[in-house]
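In this view, the complex is presented without one of its protein chains, the others remaining in place.
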Amino acid sequence: MKFYLPPQIPRLAIAFGIFISLFLVLRHFLVPDTFGEYGHYRAASMIDNAKPELHYAGQDACFKCHQDIQDKKSQDVHVDIHCESCHGPGEKHVISSKVGDIFRPSGSREVCGKCHALYVGKVKSTIAQVDLAKHNIGKNCIECHNPHQPWEMKK
Amino acid sequence: MEPHYQHLYDILAHSQGYIFPNEIDLQWGILIVVYPFITGLVAGAFILASLERVFKVRILKPTYQIALLTALSFLLVATMPLISHLSQPQRAYEIMITPHSSSAMAIFGFVYLWYLMVVLLLEIWFDYRHSMVVWANEKTGVMKWVYKILTLGVNDITPRALNWDRKLGYIITVIGIPSAFILHGYVGFIFGSIKANPWWSTPLMPIIFLFSAMVSGIALVLLVYMIISYFRKKAIEVNVLDAIGKYLFFVLILDFTLEGLDQIQRIYEAEESFEIIKLLVSSKLYLTLFVSQGLIGTIIPLTALAFLQFYKYQIKVRKTMYFITGILVLIGVYSMRWNVVIGGQLFSKSFAGFTSFKVGLIGLDGTLMAAFWLVLPIGILAFLLWLLPPWKMVKEED
Partner (left out) sequence: MSQSTSTMGNEKVKTSRRKFLKNASVLAAATVGYSWLKSSQFLLHAAEPEDKSLPWYGVVIDIQKCIGCGNCASACKKENDVPVEPFFFRTWVEQYTVKNDGSVNIISPNGGIDGFKQTVPDEDIFKSFFVPKMCNHCAKSPCTQVCPVGATYISPEGVVLIDEKYCIGCRYCVQACPYGCRFIHPVKKVANKCTLCYHRLKKGLAPACMEVCPTGARMYGNLRDKDSAIVEYLKEHTTQVLRPNLNTGSKLYYNALSSEVR
C-alpha cells in the first residue's frame, strides 16, 4: 500500500508551527534582561530591593556628633538601647543636623510606661517595672530620671 | 481614616477571635469561585461528549456537538475571572513567558493551552471540517470566507480524507479524556497543594474537583440540550435525558461519596486545625455547605434521579424533574466552589479566629463582574451554535 499523508496533517503542523514560533519570538522579546541569572527571578530586582532610602540611620551615625550622650549612656542601664528606639527615625536629622528633624520624646509617664509600666508578661528580672498607679503620682519621669542615664537621679 | 479603607475597618469590627493582622482582607473573592466553576463545566461537558465518541454511547449522539461547543465557549472564558482578579492584569502574560515550574498556577497556563489548542479546537475542527467545506461552497460573501479560513484551506472531502478526519478526531478524543481529567484535577491541585491551609490541603482535592466538575458539566449539557430544543421548537428526546440522567446519577453518587470520605477522614484524624474547621462549617459555612451544597445540590437531586431510575413517570414530569435537577446540581457545585475558596479563607491561619466576607456588587471583584463572566460563555455558545449549527451538519454515512 502506498503511503498516504492525510492533507489535514501538514496544514495543522504549519498552523501549530506558526503559533509556537510566534510564541517563542514574543517570549524572546518579553523576558526581562536579568531574568534567570541566579534563579527563576529577575536578578536586577535585588538591586531594586536595596534601593529604598533609609529612615533609621543607626546608632553609629548618632554617635559621630553626640559623643557626650554615648558617654552618658555607656555608664547606665540604657546602654544597649539605641538612640532611635526613643527618638524615632533619624536619617533626616543626620543629613540636615537640624534640631527640628529629630523627635524629642516628652519623657512622660506614657512614653516611659510603654516599657516600664508594671505588667504581667513582661519579664521582671531584665527590666525595671513601675506601678504607675503608685509611683510618684503627678510627676513626669523625666523630672527625676535622665533618660540617657536613668539611675543618675536629678536633684 | 482614609475612606477607601473603610470596608477593612468594617471587616475588622466583624472579625472573631484572633486573626493575623494581614488576614483581615480576603485575598480571593467571588471571581476565584467562578473560575473553578467554569473550568469544571468545561471538563464535565467534554467528558460527556467523549462518552459518546469513545464508548460509543449512541443515544447521546444528539448532545455530542452541543457538549463540545459548550465546553469550548466556557473554556474561552475560563481564564478571564483569573486575569480580572489580578491586581496587575497587564502583567498576566508573564505567566506564559516565565512560568515558574514549581507553581501550580503557572503550569495551569500550559495545561489550559494544551486543552484548548490540542484537544478541543482540534476535535471540533476534525468533526466540522467536512461541513465547513460544504458550507464554504454553499455560502456567499463574508460567510464563505469565514468558513474557508476555518477549514485552514483543507478542502479535500474525498472519502479517504474524511476517514482520516474520523480517525484523527478519535485519537484526539482519546487524548482528550485524560487531558480533561488533568485540566480540572489541576484546578483542584491549585488549592490542594497549599499546605498552609488545612481546609484546602488534602490529596483528595484534585479528585473531588474532578468529580464535581463532571457532575456540573453533565448537568449543564442536560440543560443546554433542553433549552436549545425549546428554542428550535424541536421535541426533546426523553431517551437522551434518561441517558444523561443516568450518568449524572452515578457520577453524583461518586462525588458525594468522595467528599464524604474526605470529611470523615478529616473528622477522624482531628488534626490541630480540627477545632477551627468544626467551628467554620457549623457557623460561617452552615448555609452554603449543609443547605446549599448538601441538601439542595446533592440530596434532593440524588433522590430525584434515583426515583427517575426506577419509576417511569409521564414524559412531561420527567422533563420537568430533569430540568430542575440540572439547575439544583449547578447550584450545589457552585456552592461547593464557594465553600472551598471562600471557606478556606475565612478562618485565620492562627487557627484562633475568623475574618468575615461580604461580596460587593460592583468593582473588578464584585458580583456583577462574576455574573458577566458566567453569562458571557452563554453568549459565545449562542454564537457558536449559529456559526457551526450541529443540526445543519453534513450527514455522514457510517
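As written, the chains take the letters A and B, and residue 1 is the first residue of each chain.
We adopt the following convention: a contact is a pair of C-beta atoms (placed from the backbone, for glycine too) under 8 Å apart; a residue touches a chain by one contact, two chains touch by 3 or more.
On a predicted model such as this, the values are computed, not experimentally measured, just so you know.
*Asks:* Quick one: say which of B:A104, B:I331 or B:L374 touches the chain that got left out.
*Replies:* B:A104
*Asks:* On subunit A, where is the contact patch with the chain that was removed from view?
*Replies:* 32, 35, 38-42, 45-46, 48-56, 58-59, 80-82, 84-85, 88-89, 114-115, 119-123, 126-127
*Asks:* In the complete complex, which positions of subunit B touch the hidden chain?
*Replies:* These residues of subunit B touch the chain that is not shown: 2, 4-5, 8, 12, 17-25, 27-28, 82, 85-89, 91-92, 94-95, 98-100, 102-106, 109, 193-197, 345, 348-353.
In the analysis below, only the chains that are shown with their structure count from here on.
*Asks:* Provide the residue numbers of subunit A that touch subunit B in the complex, in ascending order.
*Replies:* Checking each residue of subunit A against subunit B gives 4, 6-9, 11-12, 15-16, 19, 23, 26-27, 30-31, 35, 40.
*Asks:* Applying the document's contact rule, which stretches of subunit B touch subunit A when the two form their complex?
*Replies:* Against subunit A, subunit B makes touches at 93-94, 96-98, 100-101, 117, 122, 126, 129, 152-154, 156, 160-161, 164-165, 168.
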